[in-house]
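Here the complex is missing one protein chain, while the rest keep their positions.
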Amino acid sequence: MAQVLPDERELRRVIGDGDTIADGEVEGLGEQELVDLYRSMVVLRTYDERSVVYHRQGRIGTYAIFWNHEAMQAGSVYALDRDDWVFPSYRESAIGLLRGMPVETVLSWWRGHPSGWWNPLDYNVASICVPIGTHVPHAVGLAWGKKLRGEKTVAVAYFGDGATSEGAFHEGANFAGVMKAPAILFCNNNQWAISTPVSAQTAAETLADKAVGYGMPGVRVDGGDVLAVYEATREAVERARAGDGPTFIEALSYRAAPHATADDPSAYIDMERVEEERQNECLGRYARYLWRIGVLTDELEEQIRGEALQAMKDGIAAAEAEPSADPELVFRHAYVNPPPSLSEDLAELKRVLGNE
Amino acid sequence: MAQVLPDERELRRVIGDGDTIADGEVEGLGEQELVDLYRSMVVLRTYDERSVVYHRQGRIGTYAIFWNHEAMQAGSVYALDRDDWVFPSYRESAIGLLRGMPVETVLSWWRGHPSGWWNPLDYNVASICVPIGTHVPHAVGLAWGKKLRGEKTVAVAYFGDGATSEGAFHEGANFAGVMKAPAILFCNNNQWAISTPVSAQTAAETLADKAVGYGMPGVRVDGGDVLAVYEATREAVERARAGDGPTFIEALSYRAAPHATADDPSAYIDMERVEEERQNECLGRYARYLWRIGVLTDELEEQIRGEALQAMKDGIAAAEAEPSADPELVFRHAYVNPPPSLSEDLAELKRVLGNE
Amino acid sequence: MSEKTLVEAINECFHVELERDDSVMVMGEDVGRAGGVFRATAGLRDRFGPDRCVDTPLAEAGILGSAIGLCMAGWRPVCEMQYDAFSYPCLDQLITHVGRYRWRTGGAMEFPLTIRMPYGGGVRAPELHDDSPETYYVHTPGVKVAIPSTPADAKGLLAAAIREPDPVVILEPKLHYRTMRGEVPDGEHVTPLGKARVAREGSDVTLVAYGSMVPLSEQAADELAGEASVEVLDLRSLKPLDEDALLASAAKTGRVVIVQEAPRVAGFGAEIAAILAEKAILDLRSPVLRVTGYDVPYPYWQIEDAYMPSVERVTDAVRKLLRF
Partner (left out) sequence: MSEKTLVEAINECFHVELERDDSVMVMGEDVGRAGGVFRATAGLRDRFGPDRCVDTPLAEAGILGSAIGLCMAGWRPVCEMQYDAFSYPCLDQLITHVGRYRWRTGGAMEFPLTIRMPYGGGVRAPELHDDSPETYYVHTPGVKVAIPSTPADAKGLLAAAIREPDPVVILEPKLHYRTMRGEVPDGEHVTPLGKARVAREGSDVTLVAYGSMVPLSEQAADELAGEASVEVLDLRSLKPLDEDALLASAAKTGRVVIVQEAPRVAGFGAEIAAILAEKAILDLRSPVLRVTGYDVPYPYWQIEDAYMPSVERVTDAVRKLLRF
């Protein structure tokens, strides 16, 4: 009888603790690649921290913080080819930055400005998915459709621990298994769905256990270890490209910040635990690793951080310089061929607003 | 690390084949109980076979045949207390007969007559669920709700292999795990969802594997072996009543008849395989077992079959003797307090029909 | 031209469109091996292979959700929902994604998907095989809706939907799948969305209908022959709606009865009445009446006739208007 357990129930780790746990390494990642990965994480971290500030300053709207999720996002995207597709949730709102999307695009999204809507084909990054879990079947359909066309594209859907409770997740995962879709179901298990702990979300021992029911491998990885995330994703990509179908990756992490700017977690989370997690956050862990293996220097660190910060400054300036959106856009883009009533409505609105 | 595999991936069996596989027995089942079980199966088999005839005679409408599913239904219900709840799908339409529901009620349901609608509280048998998988959360909710009230009631939801693909199944199963609901998810895996084989339904190796993802035991049982079904269900009931939560039971069987009277399976099923399965159908298997252990006699067999047949004759006569339904019933029962517009509609219809 | 049943016309449309455009694919429960429970997709799997006529798992949200991804990969999926009431699990994907994804990309991507399903009652079926869910679809932004009433339109509207760059929902009157026969153009045949059809000309009263309510309305018109000259307007497409045809007919007759199988409250017929109340108030010589299903679950079939709009109820409504 074949093994149906998730591939690994223990968490994969590469990065040590500088003390009792030894550092590992990932084959194929040279110094250049290690620095690239670091840069990706800094870009994301900088985006996130600045966004919280911009929100406080009233320059962007409600914002879903992804502090301490950078390793999961950067590590996994780094394992993809440029042709591979990324399906983000709101928690991965800035993941497009890793594909060359301008900072102002993402900021504009959070500013409720139409220039925040991008063409997914430009980056192979799907639109941000707000309703939980509902994009899992999209990613699976894309992967399946590409496979039907004989292309080698892989699609990754990102979602949280809470998302695994939704029917849409289930239906998408099951389709992926049946269609042997080259898809990766990447679960950011940050252990909270707003105020609901993962223990109230499912009775499964691990989220990776769910993979068994879809006939796909389930992998568990330390979501704070960017190298482990990279490696696990790369293996999943290889499997997918070899025609061996989908993989479920559970990246275990901890939400060490509020759910979003509007949220006050002190009502439901033990803030001491949060503080502990903050001490062990993923960027610092990776930086210390790079220091230990002699890849990072003060100079390099400063340069990378400086560039990221500058990009944010330019980005917010560009976003704020966007001309205010044309209200007529309300009527655009819903249809290729709009029903006549919609044109009438537009004409009527223009008349009322005296713009006609 | 705890074992997360379904309890058993091999099929449980009790009944032998009279040849190389030895007969087993189930503790606690004496001769009387064994005959009771046999009677239950005969009642169901007779109901089913007569219904197909009645359908051909135009006396009932489209009918979902459950030939060769009797062991799963009778075996599992026999493991329940009268207070426990049963949530049937259309495939278990006659399961209420095992709880004293009159034959004519079930026949009336298939005749599209309002006297086929019953009060679930009379039998602790929920209404027949037509939309696939959607009753799983109902059963779970009932079990959870009874538990909250301090009652010891168990609820069983019956559904097919196809149902495991639906989001509603998933959400219900996950709730069951989280709430530790005293529920049993009983999957009749007859290996077909109309024309779709289970291999096109899921990539999971077994359906019981799905239990892992909900943190509940998954059990596999030979669905053609009424004693194995009884035993597995009884264990699940004991677990539930002990406060240990839900169980997923996969009963493996084969749909050895068309999906429903309107269906022609020869278009998609290998009819030789069906013939093989028909040779090994569940009632015959149990009867041969009872003969081997000396419980069944020609006389008893004839008596039980005769009674079941008579009940059907009386049932169809009673169903056909029902006065034709009052069209006013269209307006009844949707609301406790109907909106005024509905009373207007009724008055209007009566006026048009000249009944006022 | 050849005579076909409504469901044969649909099947022929599939054969033509899958042959014509190899990005068209069909997916749903039992559409492949079995050729659909009504045989609407018969022969497609054998002819075009199991990748272009796909038996999916039993999961309507999964079907529609993955169809969105298929569109992104360049396919034009046609999703079958096995019955009207079994389409409800896909509503979430429809409302939150199908109708919004193009908009969300700033108009950069197209989602040329079609959802089709048998709809409506009168077929002596168990519960939940009889719904008329068009209102849920029409009310959803970004989604178009068409409902044929003849075999020719069943073929033509489906072809239009498949070729349309916007998502389209097609409801097919299952009551007439096999009982209605009609002349159907051979080969490629497209009935444009947004054009109503005057099924019968008349000058005293207009019956506005779609789908299976069209032949019923024609029967009512027959019944009223001698009493009143009844026009029957077959909307064919609910969105885009042919308002011109609606208003022209109302202007001509001044009396309108809307016939709709779905429950009345907030059903699509209300939209028709509302358009008339806004744009035809001076043309109307009498109230606008609706003959509809009721605000109750579709009933057990022994009494379903009491629920369904009937010739009697329609003629009664027309006579009311004539007497007004």
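Every chain is named by a letter (A, B and C) in the order it is written, and numbering of its residues begins at 1.
The rule is simple: a contact is a pair of C-beta atoms (placed from the backbone, for glycine too) under 8 Å apart; a residue touches a chain by one contact, two chains touch by 3 or more.
The structure presented is a predicted model; accordingly, all values stated were derived computationally and were not measured.
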By the document's own contact criterion, which visible chains does the hidden chain reach in the full complex?
A, B, C
Full-complex contact with the absent chain, from B:M41, B:I60, B:V136 or B:L283
B:V136
Among listed residues C:V198, C:A251, C:V265 or C:V311, the absent chain is touched only by C:V265
In the whole complex, not just what's shown, which of A:Y54, A:Y90 or A:Y158 touches the removed chain?
A:Y90
If I consider the whole complex, including the chain that's not displayed, which of C:G28, C:G69 or C:G99 touches that chain?
C:G99
For chain B, which residues lie in contact with the unshown chain of the complex?
85, 114, 117-122, 126-127, 131, 134, 136-146, 148-149, 153, 155, 167-168, 171-172, 174-175, 178-179, 332-337, 339-341
Footprint of the hidden chain on chain A, which residues?
61-62, 90, 109-114, 116-117, 128, 130-133, 162-163, 165-168, 193-196, 200-202, 262-263, 267-268, 324-331, 334, 339, 341-342, 345, 349, 352-353
Where the unshown chain meets chain C, residue by residue:
85, 88-89, 91-92, 95-96, 99-100, 103-104, 127-128, 135-136, 138-139, 141-142, 239, 262-263, 265-271, 273-274, 276-279, 281, 284, 286-290, 294-297
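One rule holds for everything that comes next: only the chains that are shown with their structure count from here on.
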Could you pull out the chain whose C-alpha mean position is farthest off from that of chain B?
A
Round to the nearest whole Å and give the separation of the Cα centres of chain A and chain B.
44
Per the centroid of Cα atoms for each chain, what is the distance between chain A and chain C, given in Å?
40
Two or more partner chains touched - positions in chain A:
167-168, 171, 174, 178
Can you pull out the residues of chain C that are in contact with at least two other chains?
57, 59, 61-62, 89
